[in-house]
Each structure stands twice: as structure tokens, then as C-alpha cells.
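Left out: one protein chain. Kept in place: all the others.
Let's turn to subunit A:
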Amino acid sequence: MTDEGLDRRRFLGAIGAGAATLGADVADAAEPAPIAASPAADPVAPAGYQFLNPDEAAFMEAFVDHLIPADALSPSGTELGVAVYADRQLAGAWGKGARMYLQGPWRKGTPNQGWQSPMAPADLVKAGIAALDAHCRRVAKLPFERLAPDAREETVAALAQGKIELDGVPSKLLFDTLYALATEGLFADPIYGGNRDKAGWRLVGFPGVIATHAQDIETYRGRRYEAEPMSIADMS
């Protein structure tokens, strides 16, 4: 048991709450910079996870890095704070089922009837990660995060098509929920912990919050409008 993944998870488990320098692991900033020194910078997402346990965090990081790999266009999902974003959403009101009708009785329903799981999103993700972990260990004797890239791809693709039988959790629903979290984490305002340095916005050329285009709509008709993207924190 000397593989990197496990060591890292032990490390995560061991350092507990006071580990400010864990930022180095999930982001490019080793030391949180004083806000005044760099007013334009995004707020540095606090290190550590509120909801995900170390095993779940290892899965989530591997999952978002599979969807959003580091390449010439951007750092990896984890480096962009996407796993932190997912964690915060799961820990918060949305994860707990706010604005959902969660009363019984429960029936499976048809696909057209939508979400019929009795679980709130956070419970569904928790159960889903555990079920997927069991599946991976059964099939490959390894957790998802230690699968070779090809095997990960196969697993994600099968999950996306609802082709994996997971204990207690519809696999398509799990995939859709995780996929939504990953893409939200890449493209939502950085105030939620993802989209670090507005990398998601830079990727597509979305200028962010500032938007007074009454003149631009004509001036830039047919020409690319380029601007340093502005986030909520940049303007607050």
C-alpha cells in the first residue's frame, strides 16, 4: 500500500482542519496572499473539504480531472478548484435538497417524470461514489482514482450511458449530477470556489460580470470582443 493515491489520502486524513498549506495541493497558490497585496486576484478557495471524506475527495478529484484534464488550454479540474466547488455545493443547501420536493411516497417513475430518488443530491452523490467505488474494485480491483486512463474513460462513458448497475443509485442520475457539478465548477463565478483565475471563462471568451454592450453590439458586430473577464469579487 505505498501507491501515491493512498498515501495522499492518508495525508489528507491526517492533517485535519488546520492544514492551510493544503492549498498547494489543489491550487497554484501555496500561501494565501494577503487580499490587499493583490486586489485583482480571485479569492483563494480555502483548502480542505467540508463534505467529502478523503476517499470521496480522491474520487472527486480524479473524476473532475478526467473531465477537465490539464492541457495547453487550462490546468486540471482539481487545480481550478472544481472539486472544491463540488464539495461546497454538496455541503450546502443545494446538496441538502433545498428547493426540492422530497416527500414520499416513492416510486421509480418514468424518465419523463424526472428525479424520483428519495435522496437529496448530497446523499445521492455519497451513495453513488461508494457504489461506484465498489463497482471499480469488483471489476478492476482498484478504486476509480487508480484506474489507468483508458479504464477510467471506459468507466465514465459507461456511467454516462447508464450502463453500470450501481447498488441503490441510478447510474445515469449519478453521472448527470456529477457532470453538472463539474461543468458548473468550471464555469460558475469563482466566488463558489471553482473556475480559479476565471480559467473557464478564458477558455470560451466569456467576459464575465461587466456587461454594458449597448454600443458594442454594433461596434463589435462580426469582430471578436476581447476583455479581461471580471468576476463578482473583482467588482465588489
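Note that a contact is a pair of C-beta atoms (placed from the backbone, for glycine too) under 8 Å apart; a residue touches a chain by one contact, two chains touch by 3 or more; residues count from 1.
To be clear about the criterion, contacts and distances are computed from a predicted model.
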Of the candidate names "GMC family oxidoreductase", "ABC-type Fe3+/spermidine/putrescine transport system ATPase subunit", "ABC transporter ATP-binding protein" or "Aspartyl/glutamyl-tRNA(Asn/Gln) amidotransferase subunit B", which one corresponds to the UniProt protein name of the undepicted chain? "GMC family oxidoreductase"
Residues in subunit A touching the chain absent from view: 66-69, 71, 73-74, 94, 97-103, 105, 107, 109-116, 153, 156, 160, 179, 182-184, 187-189, 191-192, 200-201, 203-209, 211-214, 216-218, 220-225, 230-232, 234-236
